[in-house]
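Let me give you the structure first, and then I'll get to my questions.
Here the complex is missing one protein chain, while the rest keep their positions.
Letters are used for the chains, namely A, B and C, taken in the order the chains are written, and counting of residues starts over at 1 for each.
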Amino acid sequence: MGIQEQYRSEAAALLSSGEVKLVIGFGEGSTADRRRPLFARTPEEAQKFVLDAACIANLSTYLVTEGLLSDGKKVAVFLKPDGIRSVNILISEAQLKPDQVVILGYAIDKAEITALEGRNISDFSLGEEIRSHTPPPHILQEAERIEEMNPAERFEFWKAHFSKCIKCYACRQVCPMCYCRRCIVDVNQPQWVSTSSHTLGNFEWNIVRAFHLAGRCAACGACDRACPVNIPLRLVNYRMGKEVIDAFDYCAGENSSQKPVLASFKQDDPETFIL
Amino acid sequence: MAKIGVFVCHCGENIASMVDTGTLVKAMSDHPGVAICNEYKYFCSDPGQETVKRAIREHNLTGVVVAACSPRMHETTFRKACAEAGLNPYMLELANIREQCSWVHSEKNQATSKAIEITRSLVEKVKRNNELKPISVPVTRRALVIGGGIAGIQAALDIAGAGREVVLVEREPSIGGHMSQLSETFPTLDCSQCILTPRMVEAIQHPKITVMTYSEVEEVEGYIGNFTAKIRKKARYVDMSKCTGCGDCIQKCPVKKIPSEFECGLGKRTAIYTPFAQAVPNVPVIDKSRCTYFKNGKCKICEKSCQIDAIDFEQQESVETFEFGAIVVATGFQIQDTSVYGEYGYGKYKDVITGLHFERLASASGPTAGKIQRPSDGKEPETVVFIQCAGSRDPSKGVKYCSKICCMYTAKHAMLYTHKHHGSNSKIFYMDIRAAGKGYDEFTRRAIEEDGADYLRGRVSKVFEENGKLIVRGVDTLLGKPVEVAADMVVLATAMTPQPDAKQFAKRIGIGYDEYGFYNEAHLKLRPVETAKAGIYLCGACQSPKDIPDSVAQASAAAAKVLGLFSREQLEREPVVAAVGETTCAGCWGCVYACPYNAIEKKDITDRNGNLIKQVASVNPGLCQGCGTCVTFCRSNSIDLAGFTEKQIFAEVMAL
Amino acid sequence: MIYSPFPMRVVSKRAEAPGVNTLKLEFVKEEDHEFFKQNYKTGMFGLYGIFGEGESTFCVASPETRKDYIECTFRQSGRVTSTLANVDAGDIVTFRGPYGNRFPIEQFEGKNLLFIAGGIALPPTRSVIWSCLDQREKYKDVTIVYGARTVADLVYKDELDEWKKRDDVRLVLTVDPGGETPDWQDHVGFVPTVLEQAAPSPENTIAVLCGPPIMIKFTLVALQKLGFTAENVYTTLENRMKCGVGKCGRCNVGSVYICKEGPVFTAAEVQAMPQADL
Partner (left out) sequence: MTRILLRNKLDDCIAAWQKAGFSVFAPVRQHEMSSFGEVQKASDMAFDLVLPERTIKDHFFPQTEPLIKYKIGKQQIDSETMTPPDRKRVFFGVRPCDASGLAIDDPLFGWDYKDDYWFRRRDNSVIVTIVCTEADDFCMCTSVKLSPESDKGADVMLRPLANGAGWQVEAVSERGTALLETIPSLLQENSEPTAPVPQVAEKFDLEKVMEWLASKENFESQFWKDISLRCVGCGSCTFLCPTCHCFDIQDEGDTYAGIRRKNWDSCSFSLFTMHTSGHNPRNTQSTRWRQRIMHKFNYYRGKFGVNSCSGCGRCTRQCPVDMGITETLQAISNLPR
């Protein structure tokens, strides 16, 4: 039995036993190479799940849908390691209760799919794996290329990209970490970020988002894939993540008991002006 | 729209000599929303303040900006003036065109345009200010003093003397602290015990003071005026209410060879003991780890010897909870672990001792009854070498600071040694002699001039034993020559360091500390006895190395602060506190972790039927110090700080 | 150009209730005033603004019989209204409008009028009330039922007194239970209940009903009980708007552009809209 069939029947069993109220996985997409999120509430619907190398989306983003988990019931979700990493971050930020999520874990290695063992978030110890995990070679190459630019060149590079931004906020909406009920761009007293998508307003938005994800990004690349105008957003987040690892030896999502790296006051803070 | 009054102060020549105030007044007069703009030589003067008040009344001002000095200087002055003229005092802003402008610039045009920018950005801020009212907090008028050394005792006595209740907590079996270990005290050479003991007794007998020895503060919660502290009373195994302090049990205890902590290991104690003869309370404790009964289940000789059945092997430790309005931290110091100076042979040679050892040797109640004897063989040393700064002012050994008392006590040691041993020879290696204090320099001079202390300026590189002598090798930097002294005893003036658990304890009660673990004051110069956490005060050597006079002075100062707080039933606090927007709070608790004051809690939001809808952050205005850390963190901008709202700050920045 | 507003001078500001203010505005330019005089009918709304903050939509609270000025009443809540609440006489604000449809008051002639309003929704009703009272002879009985949460929340207190004194107007005032003061003489109870007690006749009567959605819902039931038909009940909808001229897509309820086809509708028209979108 392949993993797809195994997970279909496992999802069906979870649903028919009533252990979970919903399974979030993948179904056929609108074209042969696309997969789309599929929500199964019955064992029959679970038979439509597809699991193959095209299932790259990070479905954990649906776990923070407002009201989804407020009834205390469980939801099962198909997740790759980056999705599991997101779940760790969401738990550490109190957006998820660990016992409400059943994980149907899988990994993609080239075109091969392997099942990950464990169903509870605590079954997955990602620690070292995440740290040693590097972005795909082409991303890394691009990141290095940008790194080598001088500041003026780098600014031009990002200016060209950000000026394309249409502020559709797809990057935000697909991101599991963007769970705020009111995003900073929707604050108008004061209007911190211009709503206009001119180059300045676009810079404001994209930089604010990069800061808000520093030390929280699970590097799933969803923002990058979602961007309809092809801004290489994951490069920004990759760089911020790297910065946080270097400065604080903190890798987001290693486990679910991390405290927010940029918001944990330590009594021995070298700056004495606060306390 | 807003009607703002702008008042440009010359501060004599301080501002006017560098800022073209006429241009500033002109610029501000043309600024949207400015109803009146004046300049004057000293707005902080009475006529100056009158001008401000008159303008508020005549122009019906909605806000005031005084372009002058730092708000630290005169914010209160002008707030008061505003209030007197009927304007909410929080509708005032000070534009600092002195410290941030005239004093730091040397080019008038630049200074003037900077002054304009600073002032107008405050005008834009004040337009968005809201009227604020001070927060009233009830005050529990009972103080907790942590640490029963001389500082703690003094603070407790002063507070109790003014009629307020005090709980004095000491973790050792007796109060007294390090001062009780000292022989004579500089610069008067009066006997430490003689001046301390009456204070100890006064404290324990004071009707307003509850002394809790052998006890530790476990946990402190709450905020100024409203602290709750859990105090753990360790099991003493002696019923304090029965014990008369007769000492029979101590006499009979068969375990007699325990090195006494009080005597720095130079003397011995029993398993049931009081740390020293004049201990207060004079009630022994049983050292469970050394007691034969606790180890083997047999003995109980002390129980049998006690006429009044005060021994209670079943006693359990207990935790008591008290409410307090203020806390005085007087947890004191320890001396540095001298083993870091391997080259001085401490621990290797018995006759290399610390200053505190020397105190015990010199003390009439000490193990040698005041005779200076070598620990190795009990002989009286002929030559003693004192090494100053054996730990202090030595970044390589982790202590950059000066321990402040060593110069004085070393001089005292040399003096005491000479007094007890005529014809003896003391050599003191020193870096500098720091003797600033009343009668201090005279004291060190006396050691040199009258008592023959031989001061050698230089560092000691090595101490080693040769033919029964301790050879001290160093350099006399004044002569530029190496020196070697054959000594019978070496005394190291070790550094004063924070208590080993100082940092942990600070975290427990929520106060700040420096890199060493000394506790931080709110402002080194202007608020030296307050911590940044309102309602918690400092005194003694837990803040920095101090001698007795300084510790006592600071203790009285802390007591004065506590009494000031206790002078009213309600406390008025600055309304500059944060508040959470509950509709948009996502409950990620980042602010809870970020808050240095533990002022943010989790709050349940329920529907009408009591079902939990969500959890949000909630700021306790009593604890909040208005630092703004939570505001900067909150991604959804769901926290705002009254008086410094994001709207205000944004307007300020945009006006630059 | 389409989105360019008229500058308006603030004549006066009156505090109505906590957080609620009324501004009286006059035109700075005569041509703008002419335009307004020609186009304004009771029920229409405008976008009131301040450059630097934006625009906010609310009704013109003054009647079509008094076109020398514009009065508007609003609760301070967002970015624009907070700033508008801080203006003083002499300040310049902006007005874009009048937009939308109107109360067909000439069709009300010869009929009894029943005005029902809750809280901050008196302003749109007041515009019709005065339009009718200023031509009192054209209408028969006039009944005004007005309720607010508390006594302090009642707006236009002076005018309420005035209406109370007139013998050609029946004024029924009420506050929610718990909202009364010791010296409160009028009703205590929710508007629908008080309305049923007042029992105005549906015979030859037009009702104008404005208030928060929940009040409208229950008051409609009460009106039905009293025998009113949905065709004879008028109300206004206040959806979020940005353009005011049927372009920006914000105020849609079903196929209806509230800004152009509204804000005045009969209850029958409102009931035909997809209720879930309201």
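By definition in this document, a residue touches a chain if its C-beta (ideal position, glycine included) is under 8 Å from a C-beta of that chain, and two chains touch if they have at least 3 such contacts.
The model shown is predicted, which means the values in this text are computed figures rather than measured ones.
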Per the definition of touch given earlier, which of A:8, A:167, A:209 or A:234 contacts the omitted chain? A:167
Residue in contact with the excluded chain [from C:52, C:110 or C:178]: C:52
Which is it among B:109, B:339 or B:583 that touches the chain not included here? B:583
Given the full complex, what residues of subunit C touch the hidden partner chain? 1-4, 7, 50-56, 75, 77-78, 81, 92, 94, 212-213, 238-240, 242-243, 245-250, 252-255, 257, 260, 274, 276-278
On subunit A, the omitted chain is touched by residues 29-31, 34-39, 57, 61-62, 160-161, 164, 166-170, 172-174, 182, 186, 191, 194-198, 201, 222, 225-226, 228-230, 232
On subunit B, residues whose C-beta touches the chain left out of the figure: 30-32, 34, 120, 124, 583, 651, 654-655
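By our rule, only the chains that are shown with their structure count from here on.
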Counting in whole Å, what is the centre-to-centre distance of subunit A and subunit B, each centre being its mean C-alpha position? 46
Taking each chain's centre as the mean position of its Cα atoms, how many Å separate subunit B from subunit C? 64
Subunit B contacts subunit A in the complex at 503, 506-507, 510-515, 520, 532-533, 583-591, 593-597, 613-615, 627, 629, 633, 635-638, 646-647, 650-651
Of all residues in subunit C, those that touch subunit A in their complex: 78-79, 82
The subunit B residues in contact with subunit C across the complex are 1-3
